[in-house]
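With one protein chain withheld, the remaining protein chains of the complex are depicted in position.
For clarity, chains are labelled A and B in written order, and residue numbers in each chain start from 1.
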Amino acid sequence: MIINNILATARRNLTMQTRAYPVDFFFSKLLTCFFTILGSFFIYNIVFKGNVTNEFIQYSGTSDYMSFTILGSFMYLFVVGTFLNVSRSFITEMREGTLDSLLISPVNYMGYLSGNMLEQTMITAGELLIAILITIPFGLRFANINVASTMLSIALTLIALFGMSIILSGIMIYFKDTYLSQNTVFSIIYLTTGILFPIQYLPSWLQVISNYIPVTYSLRTLRNSVLTGLDITSQYNDFKQLAVLSIVYFTVGMLMIRRIVKKAPERQFI
Amino acid sequence: MNKHMLKSIKAEAIKQHKSVYHSSLMYFSMLIWPVLHLFSSYYSYKPFEGSAASELVAKWVGEDMIFAFILFGYISFIFFKCFVQSAWRFSFERISGTLELIYLTPASRLGVMLGNALASLFESAWMFTVFCVGAIVLFTDLNISSIFMPIVAVFSLVIPSICWGIFMNSLFMFSRDTGIFFTLFQTPMELFGGAKIPFPAFPIWAKLIGGFFPLTWSASIVRKIFMHGAIFADIKAELILLTLICIGLFLLTLLLLRRGESYARKTGNMALF
Partner (left out) sequence: MLIAKGLKKNYISKEKTGFLKSRLKTVEAIKSLDLTIRPGKIVGLLGLNGAGKTTTIKMLSTLLEPDGGSCSIDGLDLTRDAFKIKHIVNMIAGGERMVYWRLTARENLEYFGKLYNIPNNELNKRIDNLIEFVGLNERANEAVEKYSKGMKQRLQIARGLINDPKYLFMDEPTLGLDAPIARDLRKFTKSLANKEGKGILLTSHYINEIEELCDYVYIINQGQKVMEGSPKEIASIVANCTNKYHIKINSFPDKLKVQLETYLSAIQSDYQLDGADGSFEICVSTHKDIQSELIAMLSQQTKIISFAAMEPKLEDAIITLSEVRAYEQAHA
């Protein structure tokens, strides 16, 4: 049942997406990623002639600034993709009037959402492959990669993002808004989780917020695994934090979405 | 410009404003997002601040003025960004079917575009004020030559950004696939327009791209006026370039509007989505 739900949803989404905006959507996301990295490249190579401070090396554990920001941009691409897709799934159905037909069927929420997530992960993974090709000339280095810890980091990140997007999905349905909530979440994540700079530069009260957002740990473990090549045991604490946050977000999300979606048809008329 | 056109401008501006700022949360988010982005830009300079290259940078940015540099670049960027966003929102009228109803009326198309752009001028003006007050409080050493120059700065933001806005609006009217325009204009404008990175530092090809964005010259004028105490003569070149770009944009807008509507009337793509 649940597998069927997952596959059916993923297939439906893929069909709709390839039919509606195939080329357009794809280039939009890639270009955004490309320009972000080009911006970092300009600052690093043209403005500062390839000089970073010792402080940066100490905070980030690497002097490879370009790889540092490229991985950050990839993560952001993934976060935005997931939130836009998975979080907006329910409210889009609500707006297009298909939510009722969905709720009439014995759909499994978990299956429905996982299907969205699966489709999203496939699409973004494809985009990332191309993004990696584009960014290699900018200096993305994989020489030190530790494959096992990279895989673990990605797996935990997927669960965490899934949980976060379910929560955001609930918020969107509750407030019947996508614009305000999604952009606020994007802005907060962009500033606080270390997409373009180590979070140690932030004032300490902001770092407190960072520590409760899984993306912070995702980024740290990803960078440590890919750039520095740290293995799983030496990143034990970060992985533990990421796992705990993932489970918390996911559980809260599932509990929340069930209630909110059930109430959605009533609230549609308020 | 006749009375009917003025009426269309006003009606469209009011409608757009009421449609967008239906919730008081909008006002809040209009401040919180830019502040968050501003700080993101600022912190992305941190890995370099105090590195061996700092002296190099001082020549473009000014000594210890990175934050001011980013702030004024960002203020300028916001003006233009608001218009691109409003154009993007306008493009949704195609989906909701209201664009067709606008085309059904004899209202001046240019007037509607202008009114729509003016609605977001409110947004940028509000942010501009808040940010400028913030800047004056934050930096006691702002270097402004006379009270007359900030007015010049405001004009060199408002007029080009309106031209940019109506150009974006008419461009978005032309096509169903607006997402790609958004990406093609918004992000490169931020990058090549020098909002974050000093324009003079760019390689020549990037300068060529950036030179076409009015933001490049507006931002340069604003920075010169607020940070370096420029007098009128110091910004003459930028003003001339800006004027030329604005005239070009305006003519392009007229052309696009005319071609866009007759194209839509031929293909019937005004409502289809």
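One rule holds in what follows: contacts are C-beta pairs under 8 Å (C-beta built on N, C-alpha and C of every residue); 3 or more make two chains touch, one makes a residue touch a chain.
Keep in mind it's a predicted model, so treat the numbers as computed, not measured.
J.: Which of B:K18, B:K236 or B:R258 touches the chain that is not shown?
T.: B:K18
J.: What does the interface between chain B and the hidden chain look like in terms of residue numbers?
T.: 3-4, 7-8, 10-12, 14-15, 18-20, 22, 96-98, 100-107, 112, 262, 265-268, 270
The rule is simple: only the chains that are shown with their structure count from here on.
J.: Please tell me the distance, in whole Å, between the geometric centres of chain A and chain B computed from their C-alpha atoms.
T.: The mean C-alpha positions of chain A and chain B differ by 29 Å.
J.: Show which residues of chain A lie in contact with chain B when the two form their complex.
T.: Against chain B, chain A makes touches at 21, 24-25, 27-28, 31-32, 35-36, 38-40, 42-44, 46-53, 55-56, 60, 65, 177, 180, 183-184, 187-188, 190-191, 195-198, 201-202.
J.: Note which residues of chain B are touching chain A in the complex, please.
T.: 23, 25-26, 29, 32-33, 36-37, 39-40, 43-53, 56-57, 60, 177, 179-180, 182-184, 187-188, 190-191, 196-198, 201-203, 206
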